[in-house]
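We show some of the complex, not the whole, and keep each chain where it was.
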Amino acid sequence: MTLEVAGLTHRYGDELALEDVSFEVDAGEIVGLLGPSGCGKTTTVQTIAGHVNSTAGGIHLRGEDITADPPERRDVGVVFQEPTLFPHMTVAENVAYGLLPAGVGPDERAATVDRYLELVSLSEQREAMPAALSGGQRRRAELARALAPQPDVLLLDEPLSALDRGLRDRLREEIARIQRETGVTTLYVTHDQETAMALSDRLVVMSDGQVAGIGEPRELYESPPTPFVASFLGRSTRLPVTPPGDPGLTLESRALAGDGGT
Amino acid sequence: MPALLGGLLLVYVAVPFVAFLARTGTADVLARLAEPQAQVAVRNSLLTATTSTIVATVLGVPLAYVLARRSFPGKRLLEGLIILPLVLPPVVAGAMILTAFGRFTPIGATAYAVGIELTGSFIGIVLAQTFVAAPFVVVTARAGFGAIDERLERASRSLGYTALGTFRHVALPLARGAILAGITLTFARAMGEFGATYMVASNPRTMPTRIWVDFINGGIDAVVPVGLALLAVTLAVLAVVQRVGR
Amino acid sequence: ESSVSVLSAGSLAATFEDHVGPAFKSETEITVQGEYFGSNAVMRMVEDGTKHPDVVVSADATLLRDRLVGTQTDWDVEFATNVLGIGYNADTAFGSRMAAGEEDWYDLIRETEQGDVAISNPEQDPLGYRAWQAFGLAEREHGIEGFRSEVWDLVEQVAEEPQVLGGVEGGSRAGAVVYGNMARDHDIPFEPFPAAYNFADPSLADHYATAEYTFEDGTTVEGRPILYNATVLDRADAPENGRRLVEFLANNPDDVLGEAGLATADSLPRAHGTLPDGLTI
């Protein structure tokens, strides 16, 4: 068991954001953490990464209790929901950033940066500043940066929600490929059923701060343990195709209108 | 229209300066600046204002960071406290420093017992200048840190850097412009500080205290040489700071 | 509203703010607007034209007479005197022994450490050079060889009157050579010097004159009684109000000046030059 989340409970002031959240992620597995906006997905990720201290519950990584460790001692790679490339560093410097505290020497550092830039197809942008990248390139640079120090677990918090539809689909496949190639244990957070179903080995469905169901995508879809899971997973197929205002534009404008996050 | 309004302010600032130089002339400026008294004042001012600016920056920038990032009970109070020296007339600031660090106060007496004079000394000047000028770098740097996306710092932590390492590698470089502006204001204020310095340490003489003495002995005309030197030295140092900081 | 502007020696700030101002206002309905600098700075600013008060008041009668009479005015009136002595902080060793009153000040001051006792800067402030002169007169009066130079090395010359007293009050000084009225204003214990060197008695002027102070630029000033004088400038905005204020000071109704801690001698008030019409003392 690589990652074990046990009984996570968190309060913001009076509000209960997480209530007894428990799940596990196996080595090399990609687990989707799925749920509607505000259900506690980001709080869960932040707690695993150590940026939020949970009120109760524990986190184990490779069998070690890391609940009280600061983020820098956790070996958890994170790609945040919003872009976080360091604007004052080149793409290569961004990717190299996490290698220094990991104790990687200069020569190996350069080789590692090259390898990961190639993995995400950004070798030509190595000297570019983040501001010069397109949205998809930024996301891939962040992915390389998070992967380069070879974390025990990679947390992806809705990495595609700020991107346009078509790009999103392509980058999703790209992420799947990278995960396959690196074999990194991954927790993939999304509110998008389709993405979760397509990517995940297993799914953790959350609702209102609680785990509503855990299982393989097909299994959960076919025999949902709760009505919420049923309706939430089912919705992607039940979604009616609403006719847009101008019937002449139907397909083209749909494709564009549907992009973006929540 | 903005140029017109702005020009008005520039003219308002320029008129006293021009009138002053027109009236006093700058004839024997160099001769007066060659006097040892003037040179000592220039040296003392440079020395103390630089020290004060360094102290204010080394302590003030971390403070600004903490104020920008953390929230804790009593934070508002501390924020008020840090504006305090900005509001206080320098005389009151000087009186306050004397009550805290004067020779016969507990702190002052202890320091004196081990041979350190907190008033009437270089240390006294630095105490006064730091008290009065430090708020500028704090207020400005705080605005700079506040503008940085906190997620960048979280990303740095998750990449293996401690809070301190993150401060050094992410927060500091990204807030550089604001910190530089703060250092500029603090250094300028420290160079020009008179009221508190005069209360706490009228000796050794800095340029502003020298100017005051010149003024009461020799009137307005006598102020010109050191006054011009003060402006020249300050602007020169700030030009260097700007260049190095870029 | 009728007012008169006064540019005065700093040592008279309280006198004007708390005593003369209110009393004059209640008698004449004229508001006193005071502004205070060291006597030297006062003269300088009037000469420069940076300040244009109605009335100028000096803590050093000769200074005003030398600098302003003949150019800015042609008369002045001496109206009060003051006492020089030591104000001290009773919480210090020096201060508590002064308060005990069993030892002489000139013995105690020699036992202080460098910088414990402050004087005004003699180059800037008559209070400063009077301290020098008083130490010299005391050396002769008490027959203590080398007293002045010994003490001179011990005392700290700080800026001006406000800084001198601020030090004693704030706790950075054990004592300071100050005027009696200053100590009273600031509510600190005060020990006046004996008449032989307290500069309060105009009739001892010749004796005081035997003590000299030489400025850094080589000029010399003789000791002289503390004599406050006042004048109305020729180009005053409110000359009539100015004259009434000088008259008020000279005639000192209800001992307003005494209340303020100043001393008045039998020989005062005393006019120099030709007083303007309508001004009687």
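Lettered A, B and C in written order, each chain numbered from 1.
Assume a residue touches a chain if its C-beta (ideal position, glycine included) is under 8 Å from a C-beta of that chain, and two chains touch if they have at least 3 such contacts.
Remember, predicted model here, so these are calculated numbers, not experimental data.
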Subunit formula of the full entry, expressed with the displayed chain labels: A x2, B x2, C x1
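In the analysis below, only the chains that are shown with their structure count from here on.
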Chain at the geometric heart of the assembly (C-alpha centres): B
Whole-Å gap separating subunit B and subunit C, where each centre is the average of the chain's CA atoms: 35
Mean-CA-position distance for subunit C and subunit A (Å): 80
Rounded Å distance between subunit A and subunit B, as computed from the means of their C-alpha atoms: 48
Interface residues, subunit B side, partner subunit C - complex: 91, 94-95, 98-99, 101-105, 108, 117, 119-120, 198-199, 202-203, 209, 213, 215-220
Parts of subunit A lying in touch with subunit B, wherever the complex brings them together: 49-51, 70-72, 74, 76-78, 80, 82, 84, 86-88, 97-98, 100-102, 145-146, 149
Touching residues (chain side subunit C, partner subunit B) in the complex: 37-38, 40-41, 44-45, 47-48, 50, 89, 91-92, 115-116, 121, 123-124, 156-159, 162-163, 166-167, 170-174
